[in-house]
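All protein chains of the complex are present and in place, except for one that has been dropped.
Now for chain A:
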């Protein structure tokens, strides 16, 4: 995201260390109702979405921060 980078591609995914995938761009996500019965906030209009990587979000496929309390890690702890 520094000045001088080439123009952003249509969809970008950033894997947050110890956290979700951040996705920017026009995407359509198909989720079976059985997987997310709670519904929740509208999501198709958000410009950046966080997709669950740890598997324990209550609003999958979207992140709800639960990864922080289960000790989910994708990188070793800093020394």
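Quick notes
In this text, a residue touches a chain if its C-beta (ideal position, glycine included) is under 8 Å from a C-beta of that chain, and two chains touch if they have at least 3 such contacts; residues count from 1.
Everything below uses one rule, namely that contacts and distances are computed from a predicted model.
Remark: of the listed names "Ger(X)C family spore germination protein", "Amino acid/amide ABC transporter membrane protein 1 (HAAT family)", "Heme oxygenase-like protein" or "Anti-sigma factor antagonist", the one matching the undisplayed chain in UniProt is "Heme oxygenase-like protein". Chain A residues in contact with the hidden partner, per the touch definition given at the top, are 1-3, 16-20, 22, 40-43, 45-50, 58-59, 62-66, 68-69, 78-79.
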